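What follows is one structure encoded as structure tokens, with my remarks underneath.
A single protein chain has been omitted from the complex, and every remaining protein chain is retained in its original position.
Order of writing sets the chain letters: A, B and C. Residues in each chain are counted from 1.
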Amino acid sequence: MSEEIIKDVIVGEQEDYIINMGPQHPSTHGVLRLEVCLKGETVKYLIPHVGYIHRGIEKMCEANTYQQIIHLTDRMDYLSAHMNNEAVCMVVENAMQVKVPERVKYIRTILNELNRLASHQLWWCAFGMDLGALTSFFYGLRDREMILDIFEESFGSRLLHSFNTPGGLMHDVHPNFQNRIKEFIKYFRKKLPEYDQLLTGNVIFQNRAIGIGLMSKETAIGYGVTGPSGRGSGFSCDVRKIAPYGAYDKVQFNEILATEGDVFARYKVRMAEMWESMNILEQLVDNIPEGDFTAKMKPIIKLPAGEYFQRVETARGELAVYVVSDGNKSPYRMKFRTPNFSNLFVMNEISAGCKIADLIAISGSLDLVIPDIDR
Amino acid sequence: MGLIKSMKDEDFGDNESLELLKKSGGNVFMTSIDSLLNWGRSNSVWPLTFATSCCGIEMMAAGASRHDFARFGIEVYRASPRQADVIVVAGTIVHKMVPVLKRLYDQMPEPKYVIAMGACAISGGPFFYNTYSVVRGVDHVIPVDVYIPGCPPRPEALLYGVMQLQRKIKGESVTNPGELPDIL
Amino acid sequence: MSSNIFDFATLTGSIHTWLSGMMSSGWVIFTEMVLVGLVFLLMYALVGLFLVYLERKVCAIMQNRVGPNRVGKWGLLQTIADLIKLLMKELIPIRKSDPLLFNLAPFIVIICSFLAMAALPYAKGLQAIDFNIGVFYVMAVSSLSVVGILLAGWSSNSKYSLIGAMRSGAQIVSYELSVGLSLLAIVVFSGSMQLSTIIESQANGWWIFKGHIPAFISFIIFLVASTAEINRGPFDLAEAESELTAGFHTEYSGIKFAFFFLAEYMNMFIVAALGATVFLGGWMPFHIGNWEGFNQIMDYIPSVVWFFGKTFFLILIIMWFKWTFPRLRIDQLLTLEWKYLLPISLFNIVLIAFIVLMGWHF
Partner (left out) sequence: MNSIAKYFSDIFKGISSLWAGMRITGKYFFSPGAIVTQQYPENRATLKMEERFKGEIVMPHDANNLHACTGCGICEMNCPNGSIEILTDRVANAEGKMERVIDKHIYHLSMCTFCGLCVKTCPSDALAFGQEFEHAVFDRSKLTKVLNQPGSKIRKEAK
């Protein structure tokens, strides 16, 4: 490096007030590092640095069998573990042309929605905490524990269950499963309006959220922002509607769209999705057909050589799995298109000119899960 | 009567290691100042808000209403390492993160403790084989006091681990604060 | 009227005469100062620690949890354990910091909160110094702590700290106005800045009831503005945990951090005590007009209990604020002050002056 460049860099540093948010910072919910350039308290630009939790999951998949891959996908976006599992399972099932029993599809869809609810509850807690409303953190997690109880009863673990296998489920759900879901919905329908009273209507919260972090529909499409964050900008991107999988073609539900594109719109979309998830659950929970919990699969799964693709809607957006198989028991190449990666990189675009506090609100409203970005 | 409220000593696992630690700690002579200090330290272990992945969610759940970390007096999550006493390594540590983790540990004031929570922090866990970027155990980087296995461990398991840490703190002496003997 | 309330002046007076009989007047003053200092030190520590405990319990119950309950009965010894730990924690010197200012800052903050306690009337006749400008003194001294905060942020050579300190500076300077004006409302009513006189003027009813709606408005403004002045949620921008890690005290460890921590809680106590004194009658019992029987019963409750009861009531309200609301942004904070609180309190003052001129208050 020549001396002049060094001088430039130093001079530049003196003019710009650069702070590092992360890797250890309470607002990033993980080990994301944002290099933020400030002028006073106003953000000039920011550079996200990823890789602090890059675990090489895609590379590991190339050495594992398809059953083993499931437990790795759990740990990508741990808050939508079921959806991640299902994506891989569906790739394998479609490639092998296995017909999955209806019961499995229903149960998977119920689990998806439960997981989405749990994930959105956690997002609500974390978002409230980011904005300084510490009590919201406790109310959200209090209600989330009820879902985790349902999970634990059926699958034996709270967060990461590895419950799906290619062709079906590990074992059948617990006999109490349906009753507990109904109980939970009854309980949560009472509690969710409290969330609104505590946070949504609050004048401080609205001032913090409305008109902040504006993302136009073009920006959302351009960056590939999907999930509730994209739908908050009016980008209709719900895979459950566009390409229904599981039992989603058998239920009535609305795709939640908001057109404002600010933090509050993304907040509203998620809150409405919680109501919608409960509607879907109510439609499904009584109609689980009897049948097997898994299709007949060979113990060693070998995908026919070729390329396979499947996308699902996780709690944060569109997860796509792309598999290249050469006919062996492990894939030749496996690629995950994870929603958070795209959702992160729109931050620079939508946060220019806002304050530090807004930056926290924006990153909270995008609902980032960092291990999903780095994989 | 054990050292921990409403738990007996024999209810805990791994008492042998603790005995070994106490013996090799040198100073068996525990003064009353020691016991007062240890009482204070063990009952006010403030954790650093440091979570890299899934276990962090269970750590949050442990702090929430159902399990309530606060009962142990450790709800004061400090965001600044200067004010924290224990770093709960909750999640995978990759090679790029190692300098950061080391630095965070160095920034904490003595006496400081480390809890390795979950399989990733103990041994690399799900990423033990076939990956190029994961540190196989956080004890390669910083000294770990308590290991809590699980993937992720239940909040109760974390509480249990914290009680184990409290037991360890109560066995320490001011003459060698936070120092680990060479047996590990 | 309030003749049967125990007057602490008799107790302090008898101590004074007892001491005077033993030594020369210079030594008497010296001994008394040492005694008062010790009593305040003890009280400072006890109240501070109790407030930390109270905050943790209150927020726990609001959040459907139990809160500290494993150290001592109901976790009462929790904060003492914290204190012991913080006392023995390593103090880390920061490279490239300004060592003198870095070490000085926590002491400035804690001394400021200590000074303010001297002028508070805790019970009838129990007051270290009864200034004739008591209100002014408490305000002036407590707002000095911003110097400590600014120094802490600047000297620790950390960017987050600096942002936190700057925020705090802007915040305290602007909210000082509203606190002052809302207190001025009662000063106008009672016609004195002396805290004891203000309390005496509330013997037949507290100012919040006597002063019509304007007094109530200035009470609300006082609550909001003083919450902002002591850097508590929802105005805790200076530490804003999710934004600035720990704000101005990011780099402080051990007992120096504990000083900031304790000073924050003691500032809360001082503000609540001042509010209780000025608006809610201080140690003055609750009296209703001519109900002699009722007033007699109220007088049996010791004046210390009245003072601390009112103070802790206000503290609870301030805690309730913190655990309910999200944090404001810095520009919204200033908007709230300059566009809402200040104009309203200015108008309020004019209104009160008019009421007093016309003699409409009781």
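Note that in this section a residue touches a chain if its C-beta (ideal position, glycine included) is under 8 Å from a C-beta of that chain, and two chains touch if they have at least 3 such contacts.
These figures come from a predicted structure and were not determined experimentally.
Chemist: If you put the missing chain back into the full complex, which of the shown chains would it touch?
Modeler: For the complete complex, the undisplayed chain touches A, B, C.
Chemist: Write down which of B:K96, B:R154 or B:K170 is the residue touching the left-out chain.
Modeler: Checking each option in B:K96, B:R154 or B:K170, the one touching the absent chain turns out to be B:R154.
Chemist: Touching the missing chain, which residues of chain B?
Modeler: Contacting residues on chain B, toward the hidden partner: 4-7, 11-14, 17-18, 21, 65-68, 71, 119, 122-129, 137, 139, 144-151, 153-154, 156-157, 159-161, 163-164, 168, 184.
Chemist: Residues of chain C in contact with the chain that isn't shown?
Modeler: Listed in rising order, the touching residues are 58, 61-66, 69, 320-321, 323-325, 340.
Chemist: On chain A, what residues meet the omitted chain?
Modeler: Those residues of chain A that touch the unshown chain are 64-65, 67-68, 70-72, 135, 142, 145, 152-157, 160, 162, 165, 170-171, 174, 194, 197-199, 201-204, 206, 299.
By definition in this document, only the chains that are shown with their structure count from here on.
Chemist: So what shape is it, when you link every pair of chains that touch: line, ring, star, complete or other?
Modeler: Shape = complete; every chain linked to every other.
Chemist: List the centre-to-centre spacing of chain A and chain C in whole Å, with centres computed as mean CA coordinates.
Modeler: 45
Chemist: Between chain A and chain B, what distance separates the C-alpha centroids? Give it in angstrom.
Modeler: It comes to 30 Å between the two C-alpha centres.
Chemist: Considering chain A alone, which of its residues make contact with at least two other chains?
Modeler: Touching at least two other chains: 25-26, 138-139, 142.
Chemist: At which residue positions does chain C touch at least two other chains?
Modeler: Residue numbers touching two or more other chains: 63-65, 241-242, 245.
Chemist: Would you mind writing out the residues of chain B in touch with chain A in their complex?
Modeler: 48-54, 56-58, 60-61, 64-66, 77, 79, 81, 91-92, 94, 96-97, 100, 104, 126-127, 129-134, 151-152, 154
Chemist: Of all residues in chain B, which touch chain C in the complex?
Modeler: Its residues touching chain C are 5, 36-37, 39-41, 43-44, 64-65, 68, 70-73, 75-76, 78-80, 82-83, 85, 107, 109-111.
Chemist: Which residues of chain A touch chain C in their complex?
Modeler: Its residues touching chain C are 17, 19, 25-27, 41, 128-135, 138-139, 142, 198-199, 202, 204-205, 207-208, 355-358, 360.
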